[in-house]
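With one protein chain held back, the other chains of the complex are shown just where they sit.
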Amino acid sequence: MAKVPVQFTLNGSEKAEFVESGTTLLHALRDKIGDTSPKGGCHQGTCGACSVIIDGELRLSCLTLAETCNGADIKTTAGLAEGGMLHPLQRAFLDAFATQCGFCTPGMIMAAKVLLDRMPNPSREDVVEALSGNVCRCTGYEPIIQAVLTAARANSQNAA
Amino acid sequence: MAIRRGRGVAAINYPTGMNLGGDPTQALVHSTPTGNFMVTLSSVDLGQGMKQIMAQICAETIGVPTDRVVVDTADTDTGPHCMGTFASRGTHRAGNAVIQAAREARQVMLEVAAEELEVNASDLETDGQGNILVKGAPQKSMSIFDVALSAHFKRGRSISGRGMFLIPRSYPEKETGAMKPSTCYAHACTVAEVEVDDETGEVTVLTVKNVFEIGRALNPKMVEQQLVGGSWMGISHALYETTEPYYPNRDHGGTDFNQYLMPGLGDLAETEIIVLERPSADGPFGAKGPGEMCANPQIPAIANAVFDAVGVRIDALPITPERILRALKAQAAG
Amino acid sequence: MELRKSYFADVRKDGLNEIGQPRPRLDSPGHVTGKTAYFADRNFPGMLHLKMVRSPHHHARIRSIDTSEAEKHPGVVRVLTAKDVPHNVYTILILIQIGPEDETVLADGKVRWKGEAVVAVLAETERAAQEAAAKVKVDYEVLPAVFDMEEALKPGAPIVNEYHGQNYYLYDSGECRKVRFGDVEAGFAQADHILEQSYQSSPIEHAPTETTGCVVAPEGNDRFTCYTNTQAMFFTLDNASIILQMPGSKLHFVGGTVGGGFGGKVDVIVEPIAILAAKLTGRPVCFIYSREEEMQVSSPRAAEKVVIKDGVMKDGRIVARKVTGYTDAGAYSRHSPYGAQKGAAHYPGPYTIPNVWIDTYCVYTNRTPSSAMRGFGVTIGDFALEVQMDKLARLIGMDPLEFHFINAYRDGDMKAHRQPTEGAALIECMQEASRAANWPVAEKYMAISSYGKGE
């Protein structure tokens, strides 16, 4: 089985691995590199649990082949907290009791992060749209929407 | 075209725990040398928050803050038997087992403190902050930290306890069905308000007002999580979900989250949750199991609201636009 | 959410230190940082991947299975069939003495539903396992299938499951679980109106975001550690022990952190075959359902049919209720005999009715085996009961909410299964709903209490 090299930046640090050709980024991250924060909920592109940020854009790591990510800048939820300090989104998810089983949470946070990076003061509709590719079966979504709106408010207050 | 509005009500009850009982759960509690407490279980946290609730139950019983309790579950090499997490039994069954184990550990803890303070154990109380006080003489006290150190290194006592909760199994009488299915029941009443598009059969759930009686909200924020999520699932069951959309034709079952339908973030009903607490006689601090019943009353409430809106009864779940449209056409055809 | 503390304040002790406090969840920091370890986050060097070859037919005899091409496929380590499973015919509730054993771990001679596991393929990679699975040749003789519960109960219907011998579960009470209370026919005779209606439901998938699965690692000392998302650790361990004919002391289950269950992870399906595979290969094994398997192969909530016949008086009292409930177990029992029986205990709902007759059937068909789901045995029954209540109210020209008050159970009322009501709170829920929804009811209903009719 042909192995191919992949090299990219993951949460700010350089990673280089050999993977079998055709390996998804999700498998490369989880099984080779050991970042298990992206979750494999469907491997179909229908649940969003594997969402990561590649070069600033939200992507599904289950449908992305690792070897197409050479040179890319990849961010996952595992790399979001800096210096032991939770990111405002993470803090907001905690405070809003927006996690139950937690399986969808890393993907939700990734989707929310790209939203807030582009749109610091989103409306509820913007949040709904931004999270629309992510499935949660526990919460009924409302606490998650509230968490993202709260994080946005916290961000804008800090900026002010 | 007309958007027609309707509302419906439903009221339900729900048994706590495995039907007919006979479903044991055990717990072990022990203190570390510095007076932190370990709860050992084999109970499963599905995401509903079993670990957190067991920590709070243990903390309340021992008399320490929750952050001094660690819950270790679920490892069959260390955790004693639990029948499992199902049938709204986790909090009720495991909670009772944890209380029993924690009480036994607390008793040892008080005995050690009594020796140190030279009083009777029955004269001691805890302040919930991690201290043991002499009743009526609070200046005479000792921290649980020091009590645990003493127990471990001086007195040779194990501050630990064993808990077991079992409701004896009931066997239904063959001819009459006389039986004891459960020891306590949660309750709910939901009023749902919908809009129905009478040209497409599409239903929009505008509001659901849910009143739940759950015995005791051990952690109100976690209760809210489960009730809000459950209410969403009830709406989902009412209007969307099926693995066989065209039964008896069994083709076309959804195989992914695009085609197995559930309400999206843009479909959320305005949801109101009101909680009443009538403590159950045998629940941990009166708690019943809210986890399942919270998803039930929305289904008939919505079915009744659809009828109220457009005058057709859909007696088969899910209540799809297609079923409504077919019924409306049949109604129009007389 | 609002806590309405005014209700039942006299029987509740508030002001505790930890109970009733909205403490932050200890597990949430792990969730938001992606650090929480689910079973599939364990990865072992040399781990094999298990893929299942499944029946494409609803009901068929297996003439032959040819795994030779699959075994030769590059990357394949082992191919398992029924003969490899030590105790291949099992049923999960045997642990609480609800038999007979009626299901095969891997199909032996026959398949009884579309999706049934037939052959397990173990390979170095998922891809190799998928490719090899496509090379397994199974020769089927298709048999007539029965999907509809009423058809299945008719004489001459194809027998779905020979271990039962008939298409229903045989309780000690006969073909159904029965509840008999009062004289239902006398109740109907006395009633001003009779309403008989039929309700049904479709199977529903739990759809947890984490699919069912496990990772098994040999410990090197004849013990096997199974990382699993089962909802019931020892229940699964003990069933695995029976299926594998392996002492429970050789099994070590680790779990308890699950990505959603909703009842979908109480069947013992993935663990025994994965442990067997680890034992026979000496390698770690993972068996994780694909989303498609989770959606269409894992047990759904049962399809149910509920027929309710009520006798009601003009003044709103229900004087007789007869309920016949049918639970479609699919091809195997799993938890369905338990669920159907739970329905018998739940009917006639939280109402005090003097004459009650209940029959609940657990029926076998060639549909996907159903099992527990959130609200097991009750959810669909509540749909039927509460739509029926609405119809009854309208039939006698009464406000549906007031109609509920008239019939609501209260402390001391005798239930149909002959337990006195204790701890009722239905009336208070309805009173609060009346206020919250601005759905006024007559003052007399707002004045009553669950504490009993005497007060």
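Per-chain residue numbering starts at 1, and chain names A, B and C are given in the order in which the chains are listed.
As a working rule, a contact is a pair of C-beta atoms (placed from the backbone, for glycine too) under 8 Å apart; a residue touches a chain by one contact, two chains touch by 3 or more.
We take it that contacts and distances are computed from a predicted model.
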item	value
UniProt protein name of the chain not shown, from "Glutathione transport system permease protein GsiC", "NADH-quinone oxidoreductase subunit L", "Cytochrome c oxidase subunit 3" or "Xanthine dehydrogenase family protein subunit M"	"Xanthine dehydrogenase family protein subunit M"
Chains shown that the absent chain touches, full complex	A, B, C
Chain not shown: contacting residue from B:101, B:167 or B:265	B:265
Which of A:29, A:62 or A:138 contacts the chain that the document leaves out	A:62
Contact residue for the chain not shown (choose from A:37, A:51, A:77 or A:139)	A:51
Candidates C:25, C:51 or C:78 - the one touching the absent chain	C:51
Absent-chain contact - pick from C:27, C:116 or C:131	C:131
Residues in chain A touching the chain absent from view	1-2, 4, 20-22, 24, 43-45, 48, 51, 57-60, 62-65, 67-68, 111, 114, 128-134
Hidden partner chain, residues of chain B it touches	1, 199-201, 240, 242, 245-246, 252-254, 258-267, 321-322, 325
Touching residues (missing chain, whole complex) on chain C	51, 74, 125, 127-128, 130-131, 133-134, 290, 292
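The criterion applied here is as follows: only the chains that are shown with their structure count from here on.
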item	value
Chain contact graph, described as a line, ring, star, complete graph or other shape	complete
Chain pair, most C-beta pairs within the contact cut-off	B-C
Farthest chain relative to chain A (centres taken as mean CA coordinates)	C
Chain B and chain C, separation of their C-alpha mean positions in angstrom	17
Per-residue multi-chain contacts in chain C, two or more chains	25, 27, 207, 258-260, 262, 291
Chain B, residues touching no fewer than two other chains	46-47, 49, 221-222, 224, 228, 230, 233, 256-257, 262
Touching residues (chain side chain A, partner chain B) in the complex	42, 44, 46-47, 97, 100-103, 127-128, 131-132, 135, 137-143, 145
Interfacial residue positions of chain C with respect to chain B in the complex	1-5, 7-8, 11-13, 16-23, 25-27, 58, 96, 114, 147-148, 172-174, 177-181, 197-205, 207, 230-235, 237, 251-263, 265-266, 291-292, 295-296, 300, 303, 338, 341-342, 344-346, 349-350, 358, 367-368, 372, 374-380, 382-387, 389-391, 400-401, 404, 408-409, 416-419, 422-426, 428-430, 432-433, 436-437, 439, 450
Touching residues (chain side chain B, partner chain A) in the complex	46-49, 221-222, 224-226, 228-233, 256-258, 262, 264-266, 268, 271
